[in-house]
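One protein chain omitted, others in place.
The first chain written gets the first letter, and so on, giving A, B and C; residue counts start at 1 in each chain.
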Amino acid sequence: MTFKVDFKVRDYECDVQGIVNNSVYFNYLEHARHEFLHAQGINFAKLAEDKINLVVLRSEMDYKSSLRPGDAFYVVVKLERVSRLKFGFRQTVYRKADQKVMLQALVIGTALNEKGRPFLLAEIDKLFE
Amino acid sequence: MTFKVDFKVRDYECDVQGIVNNSVYFNYLEHARHEFLHAQGINFAKLAEDKINLVVLRSEMDYKSSLRPGDAFYVVVKLERVSRLKFGFRQTVYRKADQKVMLQALVIGTALNEKGRPFLLAEIDKLFE
Amino acid sequence: MTFKVDFKVRDYECDVQGIVNNSVYFNYLEHARHEFLHAQGINFAKLAEDKINLVVLRSEMDYKSSLRPGDAFYVVVKLERVSRLKFGFRQTVYRKADQKVMLQALVIGTALNEKGRPFLLAEIDKLFE
Partner (left out) sequence: MTFKVDFKVRDYECDVQGIVNNSVYFNYLEHARHEFLHAQGINFAKLAEDKINLVVLRSEMDYKSSLRPGDAFYVVVKLERVSRLKFGFRQTVYRKADQKVMLQALVIGTALNEKGRPFLLAEIDKLFE
């Protein structure tokens, strides 16, 4: 299952080096994951209201090159199963102008129930069928 | 070489789940690294003005537990050499109330010269003597 | 002169109240202003590289209602002259679903030269002809 979200760098996302600040890629990746989940009928914010929290357990990010003010780019999201309760998102950031890979990431998460215990969210389990 | 920076969670750093947003840990870790470097006489912002950019190449982060509004915490920073041109920061986030480890991270970086080429910044090289 | 930029609320922009954090509207408004200027051939980031800084002197914001996760909205930008050296942006945030006004703002700015002195940027002066 592959999914793609389009973005454009906003000036306020850039820091004193004149490039997108490292932490902002995390925002991009989160938004792309949530859009992906939303397209599958899974609403992060609504789940949070119901005390079901999708959380990140681990992230690995490889910064290949830096996005700059005004750059158009997109984030590709691929979902994979890591274990019964854990799922992984392979995410890649491509600069639109030349399809250059700017960042590669693996983000591993799970769902927590009201008591903060990992559990198998049926809506996510269904994605692997 | 170990270094410690104190923080307190600010409400605006928390998201709809009522916990610190994942991307914000990246801000915390960056600030702790820059304070560490500053204490060694290395000024990230001044270097950027001189077109010398300290950049992150890779990050690995393990989220152990979630900080909440008002939590006091600190970030411990340890520097290690990864290769001639690459250095790594082992960073751990501890909640102050109970010394619980909230997050563990490895952040690998290098210095880029005006042309964007990795080079050995003397001030950083000196830290490993 | 009227200009419009489309947005969609991202989950990370929302806080513990489940709504877009007040400070984030400032990001939205800034991005809309910069897109407006860009469409007129004025590049905020490039100017900054040349030590010419467009700065905000005063902002007035009236929060009418709150954007929520996933809301589509747009920002309308109107430019007006405040004085010889100052220009004002009237900005309104509309929720797309029902055209409801969510926020109204007046942002007054000027251009600073290399020495930090206000001056008349020809490219902006031309916008009032």
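One rule holds in what follows: contacts are C-beta pairs under 8 Å (C-beta built on N, C-alpha and C of every residue); 3 or more make two chains touch, one makes a residue touch a chain.
Nothing here was measured: the structure is a model prediction, and the numbers come from that model.
Participant: For the full complex, which residue in A:Asp15, A:Asp62 or A:Asp125 touches the chain that was left out?
Facilitator: Answer from the full complex: A:Asp15 touches the omitted chain.
Participant: Just to verify: which one of C:Leu57, C:Val82 or C:Leu127 makes contact with the chain not shown?
Facilitator: Answer from the full complex: C:Leu57 touches the omitted chain.
Participant: For review purposes, identify every residue of subunit B that touches the missing chain, sorted by number.
Facilitator: 10-12, 14, 18, 27, 30-31, 34, 38, 43-45, 48-49, 68-70
Participant: For subunit A, which residues lie in contact with the unshown chain of the complex?
Facilitator: 11-12, 14-16, 18, 21, 23, 69
Participant: Could you list which residues of subunit C touch the chain missing from the display?
Facilitator: Looking at subunit C, the ones touching the missing chain are residues 16-19, 21-24, 26-27, 30, 44-45, 48-49, 53, 55-63, 66.
Everything that follows uses one rule, which is that only the chains that are shown with their structure count from here on.
Participant: Using only the C-alpha atoms, find the rotation that maps subunit A onto subunit B and quote its angle between 0 and 180 degrees, to the nearest 5.
Facilitator: For the C-alpha superposition of subunit A onto subunit B, the angle is 180 degrees.
Participant: Cα centroid separation between subunit A and subunit C, in whole Å?
Facilitator: 27
Participant: On a C-alpha centroid basis, what's the spacing between subunit A and subunit B, in Å?
Facilitator: Whole-Å distance between the two chain centres: 21.
Participant: List the centre-to-centre spacing of subunit B and subunit C in whole Å, with centres computed as mean CA coordinates.
Facilitator: 32
Participant: Where in subunit C do residues touch two or more other chains at once?
Facilitator: Those would be 11-12, 14, 18, 69.
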